[in-house]
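Left out: one protein chain. Kept in place: all the others.
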Amino acid sequence: MASNSCKSKILSNVLSCLNYKTGKFIIAESKRVGTLYRVIQLSIIGYLVGYVFLSKKSYQAKEESIQSAVITKLKGVAVTNTAESGRMVWEPVDYVIPPQGDAVFFIVTNFIETPNQKLGNCAESPDVPDGHCKGDKDCAKGESVKTGHGFRTGRCLRDNGKSSGTCEIYSWCPIESCHQPQDGHKHMSILREAENFTIFIKNFIRFPKFSFSKANVQDTADKYHLKKCHYDELLEPYCPIFRLGDIVYRTGHSFQDMVLRGGSIGILIKWKCDLDRDHSECKPRYNFTRIDINASRESTGFNFRHARYYKNESGEVYRTQFKVYGIRINIMVHGKDECIYFVS
Amino acid sequence: MASNSCKSKILSNVLSCLNYKTGKFIIAESKRVGTLYRVIQLSIIGYLVGYVFLSKKSYQAKEESIQSAVITKLKGVAVTNTAESGRMVWEPVDYVIPPQGDAVFFIVTNFIETPNQKLGNCAESPDVPDGHCKGDKDCAKGESVKTGHGFRTGRCLRDNGKSSGTCEIYSWCPIESCHQPQDGHKHMSILREAENFTIFIKNFIRFPKFSFSKANVQDTADKYHLKKCHYDELLEPYCPIFRLGDIVYRTGHSFQDMVLRGGSIGILIKWKCDLDRDHSECKPRYNFTRIDINASRESTGFNFRHARYYKNESGEVYRTQFKVYGIRINIMVHGKDECIYFVS
Partner (left out) sequence: MASNSCKSKILSNVLSCLNYKTGKFIIAESKRVGTLYRVIQLSIIGYLVGYVFLSKKSYQAKEESIQSAVITKLKGVAVTNTAESGRMVWEPVDYVIPPQGDAVFFIVTNFIETPNQKLGNCAESPDVPDGHCKGDKDCAKGESVKTGHGFRTGRCLRDNGKSSGTCEIYSWCPIESCHQPQDGHKHMSILREAENFTIFIKNFIRFPKFSFSKANVQDTADKYHLKKCHYDELLEPYCPIFRLGDIVYRTGHSFQDMVLRGGSIGILIKWKCDLDRDHSECKPRYNFTRIDINASRESTGFNFRHARYYKNESGEVYRTQFKVYGIRINIMVHGKDECIYFVS
């Protein structure tokens, strides 16, 4: 019986799968309630269409990717006076590295010059710990000096009467004298006029989905105005020419310090465009940040070395090495249009 | 009484929170209706599993990030003939700046050479408004000429009998003569063969989530074909060697104008890979756009200056300055595989 009852229970459960369950409804045939009901329904649809679609524009598509091109051009000259090279004029072709107008570039503001280096033997710099020696046995021939400038020749060079010195090395001689960046140093020379250098930033953007393109240089701008304006957040927010001094000032850091030790600055161009409105409403906003500030003190600053190579009459190569301190500018472009479709 | 009734109303409202409200259902025990109901239910599930999951592959994961490396190599030679340097051959090492095979590079197509500039005194260019003068008092010593080339020496240089001239400056002399880019000018020389320069673009991509990697250079391609093919949208859509003339043609702009004044072109490589299908189906598509077209007329084009430094026997530095016009190529890689998991 029990098993029978169980079987019938299972069967009834299986069959109950085939039951069709529905809610019980009441049809109220009152015209008043019905009209009210439909009016409410239409209001909701009307609200959606009228408010959300038209005024909030949520029917538009959110454009993810923006295509952008940046061309930069610097102007301004500086003069320096060093023991090594005398009076020297710096034009953009001399102080912008690399020179090709990219979105990322470096402006020399301070430098140490080591002219006329030739391959040969000379003493390693005392600033390199691994180059110190007390006798020739500390200078095993052919070994390189760790974080140094060349290869040991086997000799220890000591000044008269001193008990220690530095190994002789095969290297580009003379070795660069390691100065700490310091104002007024005789081997170091600051490009004081750097504050007035101007950077002309041309930025072209394109929203590929909408075939919409624009530039930060206004088409309507008269040529003359463009030649003499300077960016100012309040007075000239759309002038694409920036004074280097203003850029550093806007990051909140000291120009004197950046010019001396170097630094890295990001210029963020934000385009916020509502492509349903007039295209002239689509405008750039500029933002300036110093981006190398979180390191410990001894890591701040920006410098690197580069060299110019020459050959003398006998075909021997020699070079002038520059340790340059300066400001690296990194122009980044962000774009957002306000269009949002419902269908992603 | 009223307060009492109010209290009881509140109490009844609070208690009514504990009421449980459910719909009233009818269980229709008709096997016909029930079977139909379950059949419809199963069809929907079957549709979801069969169609959406298997053929539409919406179960796959959408990969956001793609890793990409681009290596470029140019080929082709050009010859120019200028008053300054005579007949000159241009190889990639001469006309590609920078030379290291990056995804962004510049091809010289036109140039103005100012050879043998030395530091010294000469007249400022008449093209610089701030350099004009009527007498020595307009040329205060030591001041730089705004957007000019050097520092005033204090003298105003005027041609015989003229009432105005330009200030003498300390600068790299002679000053570059400011030519407008113009074909046939004697100081300007176009690299006419630039149209036939070829760009070999190697593009390696990787979808890190899937450890899937591929290159636009086909593994199966025979070496000989790769050496002689040229990209063509219809005939050779997968040949990674592009003629510069074809690239400019595909942007819809005039080659003559770009070669003369310069310009900026974006090459977009789109990878659309369905990683469920055979890997050989994962192929690149190339797209070419001119990206500097929205500026006002006087801002179009692309040029910059660079210099080569020399030293003479007496150790004096001199330089040759090149104002180069040309085409900047910017290769951008976008990747999308078609895999979409439900779980994001």
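General remarks:
By letter and in written order, the chains are A and B; residue numbering begins at 1 in each of them.
Assume contacts are C-beta pairs under 8 Å (C-beta built on N, C-alpha and C of every residue); 3 or more make two chains touch, one makes a residue touch a chain.
Since the model is a prediction, treat every value here as computed from it, not as a measurement.
Of B:Leu36, B:Ala69 or B:Ala83, it is B:Ala69 that touches the chain left out of the display.
Screening A:Ser85, A:Asn116 or A:Ser144 against the full complex identifies A:Ser144 as the residue touching the chain left out. When the full complex is taken into account, the listed residue touching the unshown chain is B:Gln218, out of B:Thr147, B:Gln218 or B:Asn287.
Against the chain not displayed here, chain A makes contact via residues 23-31, 33-38, 97-98, 104, 106, 119, 144-145, 147-151, 170-172, 264, 266, 268, 289, 291-296, 298-299, 302, 304-307, 309-311, 313, 315, 317, 321, 328, 330, 332, 334. Seen from chain B, the chain kept out of the figure touches residues 15, 17-24, 65, 67-69, 71, 73, 75-79, 85, 87-89, 91-94, 98-102, 116, 193, 196, 198, 202, 204, 206, 213-215, 217-221, 223, 227, 308, 310, 312-313.
The definition used in the following text is that only the chains that are shown with their structure count from here on.
Between chain A and chain B, the centres computed from C-alpha atoms are 16 Å apart.
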